[in-house]
Structures are given as C-alpha cells and as structure tokens.
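Notes for the one structure printed next.
With one protein chain withheld, the remaining protein chains of the complex are depicted in position.
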Amino acid sequence: MQSATALDDMAQAAGALLERLRTRSPRVHCITNSVAQNFTANALLAVGCVPSMTLSPEEIASFVANADALLVNLGTFDAERRAAAEIAVDTAGREGVPWVLDPVFVDRSERRADFARTLIARSPTAVRLNHAEFSALAGEEPSAAVAAATAGSNELVIALSGAADLVTDGKRSVSIANGHPLMARVTAMGCAGSALVAACLAVEDDALRAAACALVMLGVAGEVAAEKAQGPGSFAVAILDAVYRLDAATLRKRAKVT
Amino acid sequence: MQSATALDDMAQAAGALLERLRTRSPRVHCITNSVAQNFTANALLAVGCVPSMTLSPEEIASFVANADALLVNLGTFDAERRAAAEIAVDTAGREGVPWVLDPVFVDRSERRADFARTLIARSPTAVRLNHAEFSALAGEEPSAAVAAATAGSNELVIALSGAADLVTDGKRSVSIANGHPLMARVTAMGCAGSALVAACLAVEDDALRAAACALVMLGVAGEVAAEKAQGPGSFAVAILDAVYRLDAATLRKRAKVT
Partner (left out) sequence: MQSATALDDMAQAAGALLERLRTRSPRVHCITNSVAQNFTANALLAVGCVPSMTLSPEEIASFVANADALLVNLGTFDAERRAAAEIAVDTAGREGVPWVLDPVFVDRSERRADFARTLIARSPTAVRLNHAEFSALAGEEPSAAVAAATAGSNELVIALSGAADLVTDGKRSVSIANGHPLMARVTAMGCAGSALVAACLAVEDDALRAAACALVMLGVAGEVAAEKAQGPGSFAVAILDAVYRLDAATLRKRAKVT
C-alpha cells in the first residue's frame, strides 16, 4: 500500500528509532504477567530501555506518570493486575503517556475479553494481538480490510501478529514478514514484542511507524538468533543478544516490509 | 520387576509419546509458583505443548475444562494459588482432565502438608515428589514397598524423585536412572518434570507409563545437556534445546529403566 520509498523509509526508521532508544533510555512501565516479566524486562534492557514493573495500587500512578510509555498485558488476569491496569490507564490518559494493550488469551475467557473491551474504549495508542484474539474481540476474522476498519473506527494502531505481521492505523497499513518459527517456542516472545512497541512509542509520535519498527526489530533479531540457536533455549538467549547488537545496516538488509 | 521386554517397551513408549506430543500439541494448564512459571512454560513449549498459567478464580475453571492436562504445584503457597487450585481440581475431576500434584516443600510447613493431603484425597492422576516430601505426607520413609502401597491405596501414580526415580501405581513399579547432578542446580527443574508428567498424561491413558516416559525424557535431555554445559546457566539453556531435539533413537540408546 506504500511506495517503495515509503518502505525503505520503514527500515531506515527502525534504525533511527533504535538509536533514539539507546540514547534516551526511555522508561517503560509494564503491567504484565509473572510468566513474562523477566524476559520482557531483559528485552527492554537489551534494546536500551529501563523497565519498571510494580503493580501496587498505592504507587503505580506515580510510576506511570513519570514513565515514557506503558504496556498493559492481560496474560495473568488476577485482581491485582486488573486494579493496577485501571489506575495505570487512567494515569496514562491524563498524563499523555502512550500505551499498548496486549489482550493475551481473550479468546479463552469471555470475562477477559470483556475487560479488554473496556480498556480499548479508553484509547490505547496501540493494540497488539493475534488472529484468535482479534476474532474474539471484534466478532469477525481479521482480514486486512477488517483490521484497518477496526483501527480507524477506534482511532488506534492495530498490530496483528501472524505469518506476516500486519500493522494498521486505518489509513495506512504495513506488512512485516520478518521472524522465525522458534519465536513461537519461547514463552513471552509476544509479550516482549508488545513491550518493544511501547518502547518505540516512547521515542516516536507516529504510532504506526513506532509499532511497525518495533516488530521489524524483533523479527530481524529473531532471524539473526535462529542462525546460531540449537533449539528454543539457546534461541531465547540469542535473541536478547541480537536485539542488543542490532544495527541500522542489519535492519536495512533484512527488513521485509511491504 | 518387569521383564526385559517390558523395559524396552518403556524406552520405545517414550519415543511414541514424544511424537504424539509434537503432533497433537496438548494444552497443559499449570498452577505453579512464580519462580518456576517461565522455565515450566518453556519446557512445555520445547516438548511441543501449549502452556497456560492463569490463576484468576473467575476464569480458571474454563481454562482447565478445555485443557488436556493440569499441573498443581504448591511451590509458593499463597491464598490466590490455593483458591485457584480448589477450583481447578474440582473442574478437572468433573471434566475428566488428568492432573498432577507436585507438593513442593511440604516437609517445611505443616499447613502446606495439610493442604496437600486434602488435594491427594481428591484423586490426582499422579503425585510427583522427593523423599523428604513423601515422608512428610506419609509419615514414613519411602521404601519401594511403602511407595507402592501408598500408590495402590490412593489409586494414583507416585513418581518419587531421587538418585534413581521410582514410578509406581501399586501394581507395577519402574526405576529410572537417567539424569545429571546439574539438574539439582537449576531452579524449577523438578517443577518442569512434573509439567512433563502432566503433558504425557494428556496423550497416554496408562498413567504409570505416562509418568515414567516423562521422567525418561527429562533425564535423557539432562544427560545430553550436561555434555555441552559449562555450569548451571548454560545447562538450563541446553536442556530446553535437548528436550526440543530429543528423538526416539536417543531415548532408546540412553534410557535406563529397570
């Protein structure tokens, strides 16, 4: 949907965003499940960010107010995290902190889907999810047209993961064909991807560009990691190394954005 | 206690179960402690399963009802996990979902041992524990005869870890001498073993065979991993790779089942 120039721009933009992340070290506050916390924090540190992860109702508002971006991941849907999410989203809205919703497993639980819908009504900057999660929330299959229409009517960016990732804000759409099958064999890889979207939103006002660049970074890092991995254990280690060592030239050479 | 033919069968059965896990990708729901969640999820993914880990009282019943197996690990014994365990065990009983109890550290806390006893009364398919935990629950040392008698009278499979693992259902008993000392230097290795028992129960109705095969898989993977590990850090990585790459030939060559 973009011209070749626009696409070249996206690979270049990813390099520029990477540089900004390393220079500015934005703080990304994460409400995420306890399965994913460690890997998510390490992914953010690898890309140059400072993660924070408190869930305490008494202090989350001050953590979010001073953060550069917020991630709300519904992976373990306990009362504490729901309460934390309410406060965090209010604070982000009031303070203008960009935020990402990752509605993990809403296809497995109607209550979780309901909660996700109330959060979407409160204007996340971006929502990252897979096909099953999209269908559960939207009530229909996520064709490119449906995804774009949903993004447009909700005034947010949708990052839809799949064989190729689709990122759309309703007006513009980008498809990213990077990544590796081993990414599906490491828990929290999707959560880490959502955290990188939040990280890029901290240093880039164009939310479509931020989300697309984040997914390019992780996908390219996954390809680099797969070249030396012996399985999912060494892959999880190697992708953190690859994120840390990522450079503009590698992004330009490997990015598959259309 | 088995003939040589029966023992050959066990190594072969492990290969067949591995194939079934990879083909069917069963979903294993885990109530486990936050120390172990990440490694447990990655071990399940490495062997071909889909892990889920929610603890929320509102949705755990639907997660368990649709799961292929359940793990209840008492590693961090908080109120939320106790409540989740009650609902999950009820659901598993009603829906016929096989489940494994891992009564971690019941030897350190009488209240935890009491709770474990109430769960054992609700008919787990298998209980995996070490010698100290067995003694705390049964009130006597776990000789092979005592373990078999306990398994028989409770109508469940006991998988007793130790220098050699003993698996018994009261009528049949198997001893597994695979594994490596580094397995004791990585946190959550036992929890991951219990998760693999649950995984095998999802694809094999003979619970003794399922439990024994799971322990053979992990023990053999541990031996493979130890050959390239430099210490417990690289060992934890390598064992996930080894589980992922495990094949029937390696299992047949290395299994030490008597």
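First chain written, first letter: the chains are A and B, and each begins at residue 1.
One rule holds in what follows: a contact is a pair of C-beta atoms (placed from the backbone, for glycine too) under 8 Å apart; a residue touches a chain by one contact, two chains touch by 3 or more.
Note that this is a predicted model, so its numbers are computed, not measured.
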Check each of B:31, B:129, B:237 or B:257 against the chain that is not shown and name the one that touches it. B:237
Full-complex touch with the removed chain, picking from A:41, A:72 or A:89, is A:41
Considering the complete complex, of B:38, B:73, B:91 or B:150, the missing chain is touched by B:38
Which of B:78, B:95, B:141 or B:155 touches the chain that is not shown? B:78
Which subunit B residues touch the hidden chain? 33-36, 38-39, 75-79, 105, 108-112, 184-188, 229-234, 236-237
Logged for subunit A, residues touching the omitted partner chain are 34, 37-38, 41-42, 45-46, 51-56, 58-59, 62-63, 66, 80, 236-245
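Definition applied: only the chains that are shown with their structure count from here on.
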Given a C-alpha superposition of subunit A onto subunit B, how large is the rotation in degrees, taken in steps of 5? 120
